[in-house]
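The complex appears here minus one protein chain, its other protein chains still in place.
Let's look at chain A:
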Amino acid sequence: MNFDTNLIVSIMPELARAFGVTLLTWGVGVIGAAILGFLVAVGRRYGSAWLGYPLWLCVEVIRGTPFLIQLFLLYYGGPFVGLSLEPIPAGLLGLTVYGAAYFSEIFRAGFEAVPPGHVEAAECVGLNRRQIVRRILIPEMTMLVLPASVNMAIILLKETAVLSIITVPELTLVISAIGSQQYAFVESLFLLALFYWGLVELSGRLGRYMEARLSKYRFATA
């Protein structure tokens, strides 16, 4: 294998831009997915059955179909129902909805893992439903769901590569385009893998650091 380092240097600016798009879609996608997923989890837990059943169905359908197909349907099928989106907004929306389905399940399990006695203790000292969610459930849940959430964020990072099929100019699209123009497939794919792996490694470390910082909040034993 013969590496052309000059080539890599010459495409740096383009790469930097693509890297930025990947980071942006990832960051916005993860935050959007976490927020939407949280709302879905709250809706399913505290809402009526009229809200809960459709939400359940959406979550099941999204988790039961490939992201690639969802994205195709959104981008190429959207205009037929009056939803014409540019590639980046479409990609963000797709990633957010896809991630939210999984995040909602993580949060649902998180809610259930908070011991009922912690909520009863709060009721006994007079906290109302809203105060209990805000002061007790959300903070306790955050610790419980942190490992699964970091994992989900990493999965979503890798899913951003799928956005290339709807022409979002992120890393995978840009690097594979360069690869085919320059007949340098191996170099480009190698570089691509390195980028993703570096990011995954970094976010894994960040997650473990946060877990360590929060460990004093862990559940106490008698």
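The rule is simple: a residue touches a chain if its C-beta (ideal position, glycine included) is under 8 Å from a C-beta of that chain, and two chains touch if they have at least 3 such contacts; residues count from 1.
The rule is simple: contacts and distances are computed from a predicted model.
J.: Just go with whichever of "Cytochrome c domain-containing protein", "Xanthine dehydrogenase family protein subunit M", "Acyl carrier protein" or "Amino acid ABC transporter ATP-binding protein" UniProt uses as the name of the absent chain.
T.: For the chain missing from the view, the UniProt record says "Amino acid ABC transporter ATP-binding protein".
J.: Of A:27, A:115 or A:198, which sits in contact with the chain we cannot see?
T.: Missing-chain contact among the listed residues: A:115.
J.: Given the contact definition stated above, which residue among A:49, A:124 or A:212 touches the chain not shown here?
T.: Hidden-chain contact among the options goes to A:124.
J.: Applying the definition given at the start, please give the residues of chain A touching the unseen chain.
T.: 115, 117-118, 120-128, 131, 135-136, 139-140, 143, 216-222
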